[in-house]
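Note that this complex is displayed minus one protein chain, with the remaining chains in position.
Up next is chain A:
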Amino acid sequence: MSGLILTTRDSAGPPIDMTGVLPDRLIEGGREALAGLMLVRGRERHRLDALFALQDGGPSGGLVLQPGDAVLDGVGSGMTAGELRVEGECGAYAGSAMRGGVLTVEGNCGAFAAAGMAGGSLRVLGDAGDFLGAPLAGGTRGMSGGSVVVMGNAGDRVGERMRRGLIAVHGRVGGLCGARMIAGTIVVGAGCGPGAGQAMRRGSILLRRAPEAVTPGFVDGGMNDWLFLDLMRKELIDGGAWPSGFPTAGTRARRLIGDRTAGGIGEVLIVSEA
């Protein structure tokens, strides 16, 4: 089955809510089902084929979005299977509540990417905004499965209240990374803002350097050898999630344990050269 390429007809105008534009739908209902989908743009509703030009192509059974200068919100939101590629930038909520499949964003994406994500894979070649892998509004838990790899930087509150899964940011992250984290793994390639792991319960935040300010409530567990780092590195290198600045051998890491103010036993691991 051939894939479909969607190109925005009109770049000017308010953001388009892309909820429901999923490879799942193409696989189930074919091209017609997708073309007739009603989308909300600002205060108006339009058929998908009025907003996008459709042509065959791209990966089999998958979708390719070419947004141009238009802002597309909720790309891949609720996706369960298939492949979706964005050849450009995304607005907010990319891959939110995603449960399966592969979403690739070749540019930057906005806030709440992978928010409430439960499975699947999101890969962002540019930067991501705030609340990456955080809970959706009203939710009590952030990301509960799947993996997110951001090649650029990410904003504040990455992995807030995260429950399970992996977030790897090759660049910098903002403040309160992993705040109130319940479990899961966050890897940050190039430094993080203040408040990393604030009120975290369990889980791991891997850093290359000590944070600018160690969050109060963390205690220093000292420098040790951690054998699991070897295994983890192999896994993350395979997934493209091991930042380039991280050592390629060795198991040494300094471990900060916390957040003790919340009774947490999570860890901030500062990975060092062998």
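Note that in this section a residue touches a chain if its C-beta (ideal position, glycine included) is under 8 Å from a C-beta of that chain, and two chains touch if they have at least 3 such contacts; residues count from 1.
Here is the rule we use: contacts and distances are computed from a predicted model.
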- Message: Considering only the chain that is not displayed, what protein name does its UniProt record carry among "TonB-dependent receptor", "Sigma-70 family RNA polymerase sigma factor", "Formylmethanofuran dehydrogenase subunit A" or "ABC transporter ATP-binding protein"?
- Response: "Formylmethanofuran dehydrogenase subunit A"
- Item | Listed residues A:57, A:139, A:216 or A:245, member touching the removed chain | A:139
- Item | Hidden partner chain, residues of chain A it touches | 17, 19, 40, 43-45, 73, 136-140
